[in-house]
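Missing here is one protein chain; the remaining ones are kept as they sit in the complex.
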Amino acid sequence: MLNFIIPLIGRFHPLIVHLPIGFILMALLLMYYPKKDKIQFLPAIETALLWSCITAVLACISGLLLYTSEGYAFSTVQNHLILGLATALICLLLFFQVKKCKTINTPKIHLNSALLGLFLMLTGHLGGSLTHGEDYLIEVLPEQVQSAFGYTGYEEFDPIALDENHWEEALFYEDVIQPIFNQNCRSCHNQKNSKGGLLLTSKETILKGGKNGPVISGSSWEKSELHHRMTLPLDHEDHMPPKEKKQPKKEELELVKYWLASGAPFEKNLAMAGVTEELVEPFFIKSEVSIYPKVELTSVGTEKLSNVRDKGFFIEPLIKESSLLKVSCINFPDFNEKDLELLQDISQNIVFLDLSRTKVNDQVFESLIDFENLTILKLNNTHITGTGFEHLHKCTHLIQLHLTETEVNLLNLNLLNGHPKLKKVFAYKTPASKEEAHKHEFTFEVMFGNFELPVLPTDSITF
Amino acid sequence: MPKRKLTGLLTVAMVLLVAVIVTFNRSDQVDFSTEVKPILNKHCISCHGGVKKNGGFSVLFEEEALALTKSGVAAIIPGDPKNSELIKRLHEEDPEMRMPYHKSSLTDEEIKTLHKWIKQGAKWGKHWAYNPVQKPKVNWVSQQAGFSDSKKKYQGIDFFIHEKQKENKLSFSEEEDSRKLLRRVSLDITGLPPTEALQNDWLTGKITYEQLVDRLLDSSSFGEKWASWWLDLARYADTKGYERDVSRTMWKYRDWVIKAFNEDKPYDEFTIEQLAGDLLPNPTQDQFIATAFHRNTMNNDEGGTEDEEFRVAAVLDRVNTTFEVWQSTTMACVQCHSHPYDPFKHEEYFQLTAFFNNTRDEDTHDEEPKLRFYEEEDREKITSVLSWAYSNGNQKQAEELSDFFNFREPKYHAHLCEDFVNGELIDTKWLGLWHDGSCYLRNVDTKGADQMLMEYRSGFDGTKMTIRIGGPEGEVLSQFVIDKTSIVSKSFPFKKVTGSVDLYIKVENPKTAPQQSTSAITWFAFVNSLSGKEKEGYKEMNDLFHSVLNSKVPTLPIMIENPSFMQRKTHVFERGNWLLHGEEVKPKTPEALNPWNPEWSNNRLGLAYWLTDKENPLTSRTFVNRIWDQLFGRGLISSIEDMGTQSEAPSHVELLNYLSYNFMHEMDWSMKKLIKTIVISKTYRQKSNISPVLYQQDPQNKWYARGPRIRLSAEQVRDQVLAVSGLLSMKMYGPGVMPYQPDGIWETVYNGESWKMSEGDDKHRRAVYTFLKRTSPYPSFITFDAGSREVCVSKRIVTNTPLQALVTLNDPVYVEAAFHLAKKMHLKSDNPEVAIACGFETCMLASISSFQSEVLTGLYKEALTKYQESPELLDQLMTVNEEKLSPKLGALTVVANAILNLDEFLTKP
Partner (left out) sequence: MKNIGKLLRELEQARLEKLTRRNFILDCAGKLGGLALAPLLSSCGIGATNTDKIGMNLSERDLNPLSPLPPPFLPKVKSVIYLHMAGSPSQLELFDYKPELIKYNNQPCPESLLEGKKFAFIRGVPNLLGPQAEFSQHGESGAWISDYLPHFSKLADDVAFLKAVHTDQFNHGPAQLFMHTGSPRLGRPSLGSWVTYGLGTENQNLPGFVVLTSGGKTPDAGKSVWGSGFLPSVYQGVQCRSKGSPVLYLEDPTGIPRDLKKSVITSINQINSEEFDHYGDPEILARINQYEMAFRMQIEVPEVMNINDEPEYIHNLYGTEPGKESFANNCLLARKLVEKGVRFVQLYDWGWDSHGSDKSTALDLGLRNKCRETDRPISALLLDLKQRGLLEDTLVVWGGEFGRTPMQENREGKTMGYKGRDHHVDAFTMWMAGGGIKKGTSFGTTDDLGFSGVEGRVSVHDIQATILHLLGFDHEQFTYEFQGRPFRLTDVEGEIIKEILA
């Protein structure tokens, strides 16, 4: 029931400690100031020292209680604790010496009092940083002074980003290796928090290594602690970064390995270091993540969507919460180009339109011109012949056009030539595919299909 | 001076006072299990729990949570949130430091709760479900001033429901229309629409609602309805499962369940007999049958599979099933690591396993041990043999014999043989030694028997078999010749040896081709021969013995405990891998649950007593919750399969506790009483209509402000259709039947069996009797969400799919039913409208509305004209049935088909 007493007393430690501090300072003061005939202070000094001892002991006890009841790790408090105890002991020693010799002018006493003073300061400081935090004092200092002490606030770092076309010029260390360190190692190896005395923040610090010596071996990369630690099995306690931290990608590891292998160059660029494309390929900022246009559009309300749906269209966003739409008539066989009007006011948003197996005819292309973001258009198994293809040039984003099993002929197909974006046209089972297509040149790839598989003797052998 | 003392004292007193006030005057304590644990489970436990202990920190158990972590600091410092790493890390901004690691941070609310909890000393609470069920102290006076009908006094269930309703500004709906109510309660209790007689008695007010309920509970259909629910939990099926999935005879267990429900076997007995009937003092045949519960585990006959692996699989399944069925606890996860959320430790799982790890079954092809059901004639033989054994030998001998007659144990299976020379385990099943072949059968204890029994078959005459002790040079224990025979059990004289020995088995038969098995041996057993050889009539006795031994009788796989000399050791499986043995463990029940009573024997029987002990917090709660779920389509704790800390906050804890307590103490575990208590409540009898507003407030009917309205189960759908059309056969029990099923459904590897449609009545038996093949169950049941019974299923997810429509519209069974219903309608009246009205009424127990009649008569007319125009259609329609149809009857059949597809018909009103 009263188990709160212990922690409570413990909590008084920060208060109690000030008593010994006071008394000890008092005692030292009396001992060394004023200069002349201190002997008359002797009783006072003795009393001061006596109380110093008593209170110091109290401080120690309360301190120990605090330590046990608040789950501090020994490692964190050990210095403060040891010094604290030491202080108390020295204090005691001094008291008896003074009591015995009835003077204060023996070298022993001088030494002890000096020690006492020193320990008191240290213990006090350590205690302070325990309660107020390591950087309690530094925090208030101006930035420059701080960084002189090696303290910097938390900062975001960008991952590696290489330009697909000019990656060779990128600097191996600055643009690749350092970002890897920033992403994976920096949070524990920076000035503020340099675990194992290792800083992975600059050429100098990297070359300097940690308290267990350098991390980069000049001779060979296998020997380099840096690489070795990162490639140890995850469960190995020396593995870096620690198991529970974010682990570097294998591509990143490869690059570090290659960097070390090529003698850890700090100035070379990737080309000079002889880095091959596939090594860095994963880090290219993909110039185009998706074939669909990157446009900012107001997304269409669910009410509108459901109305379109009720008409029989299949319609949904391309991706969750995307303003780009995918529309198909898969459940709407009776669709004809007039129904397209239902989509006019959202034509901007539609990037995928599938009108296959519907009743559309060539009129459709005219109505399609407002669909400026249309990227994929499917008209398979319809009666379109392709007259009016020229309108599709207005759909400047059109990349794929599916015309399988339609009436499209070569002549009309030519209308599409010179389309800005158009990449692929599928024209299997069309009049076009039957005609001599090969003669024709297109500004896009055309799939006429008509694949066949030869009849082989083995097809009919049963073993 | 005294003055100073006084002031001193005063100050000290003051300090103490303040301290005391500070410590004890803590308002609104945070509740661990309801407020804190959910947060920990949601955000922390996936990395700091049973599976992973990142940074050496885990919030699974108190001691782990408060212990020093890798960093050397305890993450939780009771009373000191500010310095608790746990709290600090929530506030961090460095993404490498901030927790949850690389996930969205906690809400301020959550952080505040944790903060407060630690401030208040980080007290670890026990989840409510793990505290024993206490006698609820309630005075049936409304707790709060409700805004509506607070004058009414409710008792029991209704009281608790009503209290919650008021909190949510809801109130009871009025009572359901009497005929609909009749249909509801009848379908719920018997799985069938009420009989004519019952309808009359009820509607004429001859019987009260309570009497009605009693009548239903007394009908034998009750057992059949509730059995199909229990059989889902028992994973009962008529085949073994896995690749080959051949048939097994299990139906005697199914019948046992039906009877148990009908005779209202108290739930504790019901439990004990199924888990450990074989261990009860001189068990009855029925008690043996009950133990088949845990022989419903799958049995793998696939060639190349190691029996031990699948024996272990079966044992683990028994642990998991036992805990899912009786404790609503998912033990499966504890198999590989401590439970991620609930207070069950890795080793505790295997301590439980130890309870189940000592049964004789070994995933053998023949599924031994099996209980044998002898015919009268055989039973006479047995009695005479036993009495001989008793009079000439001793009691013990006689008992051993009788056990051996009953379930052929103990015996050594061929798959125990090892170190083959010129020999193999045929298809990893039978011992097959070739000419000059040998193998070892190790650690055999013959109990000094003078006779060896062996089951085998052989295609050759004159195979000499020699059995030596220890090895090729060992002393000969038995030597005999095997001749060509179909499967047979024979006895051979055997030299007495004591203690555990290794047998070296050697055969010679130069006549056989190389690599050709001389015989296929299933098992060896060591049973003393009958004594009194010198006596008159010994030979006859011995022959009787053998004839019984080889008489082909119906059997049922059951549980039999290992005799002392066959005991298995149980080990922890590292990471759940059965090949990696950890330390050995002894049977023990989990710490978190009720204490163990030393008087209980430390085996399955003890476990059963422990489960049914009134101190067990979960058994009764689980059962009540399941029954409630059956009746309301939603448990008081909605996650039926899991009552642990992860389960969503229960809507009505007090009600659950109240019922659970009464179920044990007042109702003495009577299942019928429990069901009755629930169905006579006002809560159950409400109308099930949903107003939009009501739906808004309570879409899942969590607060029971309306009656339950659920689509009928697969079994109910079929049974009801057969009932209303008058086709249903009321025949009970017996082997599984095979109603109509399209061809080509059964396609299993290496399995000659096929679906043969049952004759006569058996086509129209209740669903619970339908033959269930695990790898392809009866299609229309599957379509209506029934399971394949491979593992324990505690809740069927009710779905609503087009395939269901196809079944009830087109499945010949339903067309046939429609036709017979049409005939009934036709007899009622010549006037189509009247006939249709009658048909509708028989099905729905509700009079047809003008609109419904309008639509259906419309349909009738259309169909009639159609059939008058083209009568040939009728003949095709006839092919489903025997008789010739008139256009009218044809048209009525179409209408009936429509009626049988109405939502109202497929749904419990």
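As written, the chains take the letters A and B, and residue 1 is the first residue of each chain.
Criterion: a residue touches a chain if its C-beta (ideal position, glycine included) is under 8 Å from a C-beta of that chain, and two chains touch if they have at least 3 such contacts.
These numbers were taken from a predicted model, which means no experiment stands behind them.
Between the chain not shown and the residues A:Gln78, A:Thr106, A:Asn212 or A:Ser306, the one that touches is A:Ser306. Listed residues A:Gln40, A:Thr276, A:Thr298 or A:Thr458: the one in touch with the omitted chain is A:Thr458.
Summary of contacts with the chain left out: across A:Thr76, A:Ser262 or A:Ser322, the touching residue is A:Ser322. If you put the missing chain back, the residues of chain A touching it would be 282, 289-290, 292, 302-303, 305-306, 309-310, 312, 314, 316-320, 322, 326, 328, 330-331, 378, 380, 400, 402, 404, 424, 426, 428, 447-453, 456, 458-459, 461-463. Touch with the hidden chain on the side of chain B covers residues 51, 147, 169, 242-243, 245, 300, 302-306, 330, 340-341, 420, 424-426, 428, 515, 639, 641-642, 644-648, 688-696, 699, 709, 711, 742-745, 747-749, 774-776, 779-780, 782-783, 785, 788, 790-791, 797, 799-807, 809-812, 815, 849, 851-852, 855-856, 858-859, 862-863, 866, 873-880, 890, 894, 897-898, 901-904, 906-907.
Note that in this section only the chains that are shown with their structure count from here on.
Our note on geometry: chain A versus chain B, Cα centroid distance of 48 Å, whole angstroms. Put simply, chain A touches chain B in their complex at residues 4-5, 7-8, 70-76, 154, 187-188, 243-246. Within the complex formed with chain A, the chain B residues making contact are 19, 23, 47, 54-55, 66, 68, 71-74, 76-77, 79-80, 83, 93-94, 96-97, 101-102.
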